[in-house]
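I have placed the structure first, in the form of structure tokens, so that the comments after it can refer back to it.
Heads up, one of the protein chains got dropped from this complex, but the rest are sitting where they should.
Letters A, B and C name the chains as they come in the text, with residue numbers starting at 1 for each one.
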Amino acid sequence: MRVKIQTEDFDLSREIATLRQGHPEVGAIVSFVGVVRDFNDGDHVNQLCLEHYPGMTEKSIESIMTSAHERWQLVDCLVIHRVGLLMPLDQIVLVVVMSAHRGDAFAGCEFIMDYLKTQAPFWKKEKTPQGAHWVEAKQSDDEAAQRWSQSVPRL
Amino acid sequence: MRVKIQTEDFDLSREIATLRQGHPEVGAIVSFVGVVRDFNDGDHVNQLCLEHYPGMTEKSIESIMTSAHERWQLVDCLVIHRVGLLMPLDQIVLVVVMSAHRGDAFAGCEFIMDYLKTQAPFWKKEKTPQGAHWVEAKQSDDEAAQRWSQSVPRL
Amino acid sequence: MITIIYFARLKEALGLTSEQLLLPDGVTTVEGLRTLLMQRGGVWEKELGPLRSFRAAVNQCLAQGHTGVKAGDEVAFFPPVTGG
Partner (left out) sequence: MITIIYFARLKEALGLTSEQLLLPDGVTTVEGLRTLLMQRGGVWEKELGPLRSFRAAVNQCLAQGHTGVKAGDEVAFFPPVTGG
């Protein structure tokens, strides 16, 4: 279980290779990469600036990963989240979840992303030709996180 | 929409970079990598040999990807499946699904994997110290594929 | 004439990767073709019998027992798939 908050970019293949070391029982690796879209709600995004709450960010993501480990059979997982100035097409976030079987890896990865979106203290500011503004939180993200609190496990 | 059946290994970062070209609207990239486990049902796996049905393999995977595009808002997707002789820890299969939003990308990627497991004509032969044997199909894979045929869409 | 292809466990058990067959009158479905092949007896009866689980494809699409078969078709018999 590793969390990295960094300004630098990351390489997915390299991160997975590192995470796999010493885990011959892994059969399934699910990764999520979030990237800066070139269009966001109609505005042309020139830049994105990501602010975070150092300390709490790491704690909250570790807590989400621990929950994922309690719910599914996971071997290991990794979250990398970039902060600072990002350009269109840049990678923002990486979640990698490894398991013996794919169902657990898919569920664990989506669960971590859904909670990260609603509980990890990051804030995005968009700089467009019309000026800079803070991105508003989405109702759909809250709903995505809430579905996991139903007690019925997914297949 | 691309399908590659190949004996060579693949690099996840490079495949994603190629797939992203010309798609500034992508915000979410979900990847699945299946790898050869070092232990399989208690036997030590030394080698795995993958046989396929050329022609039908590509057709069936394209058909699965087309279904995924009909069900979710996907930008593009890629499947690479290796054939021939594979060693423990080798990568076997890659599914990458890109979308504007993460929910669609997760669902599309898991859907393609579940159907690929039950409908694409590949067969695995394991060579263990006890001799070679064909891997038996799993009931759980059929069940995983069947859940998608329920008409109720997942959130 | 139809082409029949065998894969994986079936190919090894039957000792055959493919064959070309003149389709007898009355054989119009996958199930009919299977019955015809089983009449060869021995390993054919065993491998294509009800106890062994296998799949079929016609012209590279997954087929059912009632799927039609006609001259010129490519029919394949194979075990349940285990890729991914």
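Definition applied: a contact is a pair of C-beta atoms (placed from the backbone, for glycine too) under 8 Å apart; a residue touches a chain by one contact, two chains touch by 3 or more.
Since the structure is predicted, the reported quantities are computational estimates derived from the model, not experimental observations.
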Completion exercise
Displayed chains in contact with the omitted chain are A
Fill in the blank from the handout: Per the touch rule stated above, chain A touches the missing chain via residues 34, 50-53, 55-56, 59-60, 81, 92-93, 113, 116-125, 134-138, 141
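The rule is simple: only the chains that are shown with their structure count from here on.
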Fill in the blank from the handout: Relative to chain C, largest Cα-centroid distance belongs to chain A
Completion exercise
So, in whole Å, the Cα centroid of chain A is separated from that of chain C by 48
Completion exercise
For the pair chain A and chain B, the C-alpha centroid-to-centroid distance in angstrom is 22
Exercise for the section: Return the residues of chain A touching two or more other chains; collapse runs of consecutive numbers into ranges. Expected result: none
Problem - chain C: positions in contact with at least two other chains - result: none
